[in-house]
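Data first, discussion second: the structure below is written as structure tokens.
Apart from one protein chain that is not included, each protein chain of the complex appears where it belongs.
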Amino acid sequence: MLQDLDRLGPVLAVLVAAGLIVLADLVVPRRREKWLAGVALLGLAASAAWMVQLIARDRQASYFSDSMALDDFTIFFTFLFIGVAGAVLLASLEYVERFGSHKGEFFALVLVATAGMMLLAGSRDLVAIFVALELTSITQFILAGFLRDDRGSEAAIKYLLLGAISSAVVLYGMAFLFGIAGTTRLVATDGGASIAGAIAAGDSGIRSALLVSMVFLAAGFGFKMSIVPFQMWTPDVYQGSPTPVAALLSVGSKAAAFAVVLRVFFEGFGADTFVGEDWKMMFAVLAAVSMTVGNVMALRQTNVRRLLGYSSIAQAGNFLVGLAAISSTSDGTALGASGVVFFIATYAFTNLGAFFAVMAIGNRTGSDEIEDYAGIARRSPLAALVLTICLLSLTGLPPTAGFWAKMYIFNAGMRADLVWLVMIAVLNTVVSAFYYLGLARQMYRGDGEPGEDLRPALTTQAVLVAAAAGVCVFFVYPIPLIEAAQRAVHAFA
Amino acid sequence: MIDDAGVVVAFWVIAVSTVVCALMVAAVRNLVHAVLFLALTFVGVAGIYIVLAADFVALVQVLIYAGAVGVLMTFAIMLTPAADRRNSETIFQAPAAVLAGLVLAIVTFVAYDTEWRISGRDAFPATAASLGEAFLKPYVVPFEVVSVLLMTAMIGAIVLTREEGDDV
Partner (left out) sequence: MSSVVLASVSLENVLVIGALLFSIGLYVSLSKRNAVGILMGVELMLNAVNVTFLAFSRYVESPRPLDGQVFAMFVIAIAAAEAAVALALAVAVYRHRETVNIDEIDLLRW
């Protein structure tokens, strides 16, 4: 029991920090509330440190009666979420002024959402997955409405209602899985009943129930991954919610959703089982539709945040190429699955950088309209440069990490004989170049008003530089990240 | 297998009236009436739970769903007095009906097509003790996470509804 609690330590550290912030908020005077972000960052640091020493002591195991797993997959995503949360907190220091006396609650809720994502990546039991999913979602519904203005509240209530419907759909899928296997465990290390075991047994009498639960699960998780046709909320929420929250949603929440999909489908349903081909095909179709719809809609956008919303739908389509290409190759490092994980990691740097740049510009100009970005490079050279690098990475052009991510995942697609899907993806990349590079060109157009200097706050500058540096460094030297991604999915082999 | 004559009759009476109440939630034109039918549906579902030998869940269903959630929804309607009380539909009515019909047809097909591994076990005896044990042994992590979740929802509800200018 204590050993199991020890393995949960990284999550507990984050939750304890959140609790401390809520309590400290009662006594800290209002103008010093910002310093509570320090407590949040300390909590994240403690969580990372705990994880490091868990690895050092070799504590990887399935724990709490197989409801949680501490494996390389969990470890990879835990560090990813800690990094994302840290960056979001640092970058939001200027933005939080708009939250009035609720800065403390904001920091605490970001931590709770992060803890939910960490739990999600580490859960291998349907009950644990559902509860972690709801912890993440409900916290994000609240965060989305945190400004309490017109737009924020509207975006939040739409997000909540659609999210609640999607949760119910996921649950219906889970109920059928429970009916098939008689248990909620995805895998059983003690050799008992498990969902993976029931599916691997390959009894054709359960095929129709499996397919229907697969569709319900994909539909429900599709909402969290924001893939077509479950994407309706994405542009609204990215536009209406506070920018740091949009950044957290677009990276953290999406990554967590893909982590849980990898767990359920790769570890639970399995790649070589008699339904393996079915779910791969389903994701291939969803990938093609998501990319195409996302990119075509993005072309017509006039607001940067809506554009990033549609772009994130299209990017989710790219991730799905990896899911569709999953295969258990002989060396056990499934190319498709590691492609998804590698792509998510590079996307995290890229999209955080893009959102923070948009936030830095928006904080000063008060506008997110593309036409107001004309000539912004002269007024805010750093933010414009970082945004340009990130846009290049989203397109998949060198010298950025996005280039390797796309190469890797297209290669996985080709190896899995999904030539048609890779063709569609390449065409989509060309389409996406129009709006990504169009935005970049807009910023460097000469005819913008010279206007006053729009230098962002020091912390924002630091995060911007870090994100851009990450994007460039992983172009020059992507091997460690690729190896980490391969080790992460090796946990399923 | 449930084949006690009284239980079978009770099941069908409860099931049919529950579904009728659920249909009324969709059909009635006044939002307040819809909430009342919803509460009746919740009570009916609790009846189905009892047939399925889930006594404790049925109790919780009546307390939390019929009680708390019903009251919460009535509050939501009463706290928005100037809002539209008609229980009307958007332009998505037809597609929604088609989709719902499709789901019903597919799930019904699956329910009869699948070879479920039926066990011949008797109804559970009183379940409260075993449920408590399950919460604190195999499901202890989700159980604790739910407590965090309820706390978060509470903080969130306070932040979201506090009037501008109120201060701690």
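Going in written order, the chains are labelled A and B, and every chain counts its residues from 1.
The criterion applied here is as follows: a residue touches a chain if its C-beta (ideal position, glycine included) is under 8 Å from a C-beta of that chain, and two chains touch if they have at least 3 such contacts.
Keep in mind the model is a prediction, meaning the values are calculated, not measured.
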Residue, one of A:E105, A:D236 or A:E267, that touches the chain absent here: A:D236
Those residues of subunit B which, in the complete complex, touch the missing chain: 1-3, 5, 7-8, 11-12, 15, 18-19, 22-23, 25-26, 31, 34-35, 38, 41-42, 45, 48-49, 51-54, 56-57, 60-61, 64-65, 68-69, 72-73, 75-77, 79-80, 82-84, 86-93, 95-97, 99-101, 103-104, 107-108, 111-112, 116-119, 121, 123-124, 127, 130-131, 134-135, 138-139, 142, 146, 149-150, 153-154, 156-157, 160-161
Where the missing chain touches subunit A, by residue: 126-127, 130-131, 134, 138, 141-142, 145, 148-151, 153-158, 160-161, 164-165, 167-169, 171-172, 174-176, 178-179, 182-184, 192-193, 232, 235-236, 239-240
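Keep in mind that, in the parts below, only the chains that are shown with their structure count from here on.
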In the complex with subunit B, residue positions of subunit A that touch it: 8, 15, 22, 26, 64-65, 67-68, 100-102, 105, 108-109, 112, 115-116, 119, 125, 127-128, 130-132, 134-135, 138-139, 141-142, 145-146, 148, 153, 156, 176, 179-180, 182, 203, 205-206, 208-209, 212
Residue ranges of subunit B touching subunit A (in the complex, touch as defined): 106-107, 109-110, 113-117, 137-142, 145-146, 148-149, 152-153, 155-156, 159-160, 164, 167-168
